[in-house]
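Heads up, the thing below is written out as structure tokens.
Every protein chain but one is kept in place in this view of the complex.
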Amino acid sequence: MTAMMKAALFVEPGRIVLEDKAIPDVGPNDALMRVTTTTICGTDIHILKGEYPVEKGLIVGHEPVGVIDKLGANVSGYEEGQRVIAGAICPSGYSNACLDGLCAQDGQSALHGLKPMGGWRFGNTIDGAQAEYLQVPDAMANLAPVPDGLSDEEVLMCPDIMSTGFAGAESGNIKIGDTVAVFAQGPIGLCATAGAKLRGATQIIAVETISERIEMSKRVGADVVVDFKKVDPVEEIMKLTAGRGVDVAIEALGLQQTFESCLKVLKPGGTLSSLGVYSDDLKIPLTAFHAGLGDHKIVTSLCPGGKERMRRLMNAVASGRVDLKPLVTHRYRLDEIEEAYELFANQRDGVLKVAVSV
Amino acid sequence: MTAMMKAALFVEPGRIVLEDKAIPDVGPNDALMRVTTTTICGTDIHILKGEYPVEKGLIVGHEPVGVIDKLGANVSGYEEGQRVIAGAICPSGYSNACLDGLCAQDGQSALHGLKPMGGWRFGNTIDGAQAEYLQVPDAMANLAPVPDGLSDEEVLMCPDIMSTGFAGAESGNIKIGDTVAVFAQGPIGLCATAGAKLRGATQIIAVETISERIEMSKRVGADVVVDFKKVDPVEEIMKLTAGRGVDVAIEALGLQQTFESCLKVLKPGGTLSSLGVYSDDLKIPLTAFHAGLGDHKIVTSLCPGGKERMRRLMNAVASGRVDLKPLVTHRYRLDEIEEAYELFANQRDGVLKVAVSV
Amino acid sequence: MTAMMKAALFVEPGRIVLEDKAIPDVGPNDALMRVTTTTICGTDIHILKGEYPVEKGLIVGHEPVGVIDKLGANVSGYEEGQRVIAGAICPSGYSNACLDGLCAQDGQSALHGLKPMGGWRFGNTIDGAQAEYLQVPDAMANLAPVPDGLSDEEVLMCPDIMSTGFAGAESGNIKIGDTVAVFAQGPIGLCATAGAKLRGATQIIAVETISERIEMSKRVGADVVVDFKKVDPVEEIMKLTAGRGVDVAIEALGLQQTFESCLKVLKPGGTLSSLGVYSDDLKIPLTAFHAGLGDHKIVTSLCPGGKERMRRLMNAVASGRVDLKPLVTHRYRLDEIEEAYELFANQRDGVLKVAVSV
Partner (left out) sequence: MTAMMKAALFVEPGRIVLEDKAIPDVGPNDALMRVTTTTICGTDIHILKGEYPVEKGLIVGHEPVGVIDKLGANVSGYEEGQRVIAGAICPSGYSNACLDGLCAQDGQSALHGLKPMGGWRFGNTIDGAQAEYLQVPDAMANLAPVPDGLSDEEVLMCPDIMSTGFAGAESGNIKIGDTVAVFAQGPIGLCATAGAKLRGATQIIAVETISERIEMSKRVGADVVVDFKKVDPVEEIMKLTAGRGVDVAIEALGLQQTFESCLKVLKPGGTLSSLGVYSDDLKIPLTAFHAGLGDHKIVTSLCPGGKERMRRLMNAVASGRVDLKPLVTHRYRLDEIEEAYELFANQRDGVLKVAVSV
């Protein structure tokens, strides 16, 4: 008889429901994680709404904190019972993309491995983390032990938004003394702000209008928050930089308007670091782009994963350099996850992130 | 009585004519160069057509080879009579942009210096090189002695197209073993192809249809040239890379179509290195951009200038690693420059670059 | 009649004395700064002791804070009376080294400019900052306006030790989540610690034994300070990193022992970032170096200078990200500078840095 577990399944557009599903077997290079805490991501809402297609019946979620329940036959260096996390993106380690330093774009093909976003498997191409158990592929590349003394909620942001937000700062190649603008202070934008501070930006200008987010933004690192409902953010940023523009502008929303504003506030030679997931073609305005002669860079980053990235991020948490716990504004149990989706999808009640305990 | 010289002046849209103009004085940090050879650039044609506005009466041209005629009072380390070139872009050396490594975006302001394209002065904000004499600003940052044994024509491409084309390869961060596509094989594209080879790309796919350019492309480094009138270049490049896409795609034309094709042939994690001067807003297609999740980079480069860049490029010429002399397809004297413009503006007679001897 | 000023002159080994010297004239590209605050550097002590040779009669000191008194004929973008600093290293901006991104190694030669340490001029090859007035060469590359609201003491560390210490962290190419060891917590080491934190190191292990410095080290960023008189620092660091070693080890003393310890605690693939000024040949132990097969890097950094660097560092101060004021442990007037030398040379009374007001 197959052992069963509770899991949040994508049934059809508009419906993610908690149902029973068989606890997965582990292949020789995999591990089975008993999930203890997970969360819901903006991408899950895209899935819920049918905007990002996944197979019907797939378990959603890609941010697991848990305990090793079982190890595949070839997996060594871990113990059952060990507390671990895995990144939202699960590199194989062995693909050409991985070996070329592009782990997030890791495909399954042994020969080429350049499938776009191929590293994102949980809740996308294989069953995800909003469940009692999770099969972690290529376990030796992906399981990262949680340092003693860190709680589930303290490491809950590592698998996705902390890794993604920090990547926005890292890909922007921030230098000491840089001025950085971050457009939108949702969970990803807040992490980008924290990341920009961690890399040495000394003037961080965030753009946001929701008061709780403005508050949180200052807490994690913004020097100034521009309320785009009160002033024109482009004009205001040019004023704040004495006409100089910013060294790096981070887009953390996924809209034409914020993308375009990023370009407009960029100094010649500056970098637009894009984190947003776009739903439409983008336009690059000729003037903001200096006709292609401004030495501008536009860089995009998919959430870096793998156990080494997770180790580093948990180290950052343990050091006290960053504290993202306050981003958890609401708490649910797995059997209340449909309610959690309802709140999060509608962005009610000042929600930033929910913690779902399993 | 003021000494006079012949010079090609922008008179009004449609008219660049050879006229008399006073030989400039040299300020204390400047030098006066007697031009011996110069050329015409695609940008000059934009000026001619009124598409890129400059002041009426300005001398055009930004690619000087010549001899030092006179040195400003503060200029040391050079001798009158010395053969020199200066880059199309003249960094001051002292602006914040320069000191931050962004010489091409050097403005005149001592404090900020971030005026877009501020480093481009010849034939843009000050008198240019299509004349008997040329005032070189910030001479100690810009005058580069020509190594013995190199002819004027051998170094004629250094000031602009060689520097620009190579920058396309450099900004793309090409690695040994990379596959690189270069869209369009005009003078800039050909230099990008040569630059890609010089950086270690081992599969260079050029896109072009004009037979002389296809021929030249193979000569300077292309492994394959795709004729976009015979096959769909995106499909063909995906076929040539076994579906993998290219590591770096260089745009060397300045059109939406080539920009878009670059994105479409890019591997996840690849870089679009843009050299074209665009005339319209650009569109980034959502799918080619993987919704912002493909770890793509789009980088733009304005021609690097300054004496050290020129020294390096002339070194490359002297070493025999690159031979761009064949790009000079036509030769004129300065008093025939209007004729040269007529040919070059209409791209007649298989012209690539003209050499104008003064 | 020549106007005179007070200045600290190197007379002979063992004697730096306050004497009268003529206020310098300004050349066309220079500026005259009225010094308001300066300090004494460890290098000045080497000069005092005759260990680093300079010309007799030279004014020493290379860390000026002051006010523009007079501008050379070609200098624009500044105003007399403006508060400014200049870096210890004064790049010309126009040398090949500068234009190649190596400003500190800037020589005076217009053609080559690769004289080692050529950028260090104040108190080395030209008169320095421990005087009432200071001639700043290549003023437009070097004068950096002090932002409103910052006091002299708040920016006093920018010209040298902050720039140097931060460079140790920057050259080490620290990444988020790195473990960094900093050997010695004198003024430079403390700045390296602050710099490592600013770049995202999340485990910073400092090595020091003097209690005031241990205290200060924790204040500026160290997570742990290892007292090398109580434990073996190499063993202790290996223990603290669970045998992993550090990603980056910063040498901030200039001795064989610390250099060697850095190598010994380095992980394979790690970087030794060296800031110390050595007095003897160095030995690289075969084992610590893994016979040359450990993918180790050893990088050295001379204090970056120029107005853009100074702007960035003052920005870091203004942001409150770093606070180096506590490093000023003692205060003197210029006419007491011999006394200041006496204290600093003998490292008495817990001195870290002295402020000398002029």
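We call the chains A, B and C, going by the order they appear; numbering starts again at 1 in every chain.
By our rule, a contact is a pair of C-beta atoms (placed from the backbone, for glycine too) under 8 Å apart; a residue touches a chain by one contact, two chains touch by 3 or more.
In this text, all values refer to a predicted model and were calculated from it rather than measured experimentally.
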Touched by the hidden chain, restricted to displayed chains = A, B, C
By the document's definition of touch, the residue of C:55, C:80 or C:295 touching the omitted chain is C:295
Which residue, C:47, C:104 or C:316, contacts the hidden chain when the whole complex is considered?
-> C:104
Positions on chain C contacted by the hidden chain, ascending = 97, 100, 102, 104-105, 112, 114-118, 242-245, 254, 267-269, 274-286, 289-302
Determine and list the chain A residues touching the chain excluded from the picture.
-> 27-29, 73-78, 91-94, 96, 98-101, 103, 109-111, 138, 140-141, 145, 306-309, 311
Touching residues (missing chain, whole complex) on chain B = 166, 170, 175-179, 195, 197-200, 202-203, 223, 311-313, 315-316, 318-319, 321
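The rule we apply is simple: only the chains that are shown with their structure count from here on.
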Once you find the CA centre of chain A and the CA centre of chain B, what distance in Å lies between them?
-> 41
Chain B: which residues touch two or more other chains?
-> 100
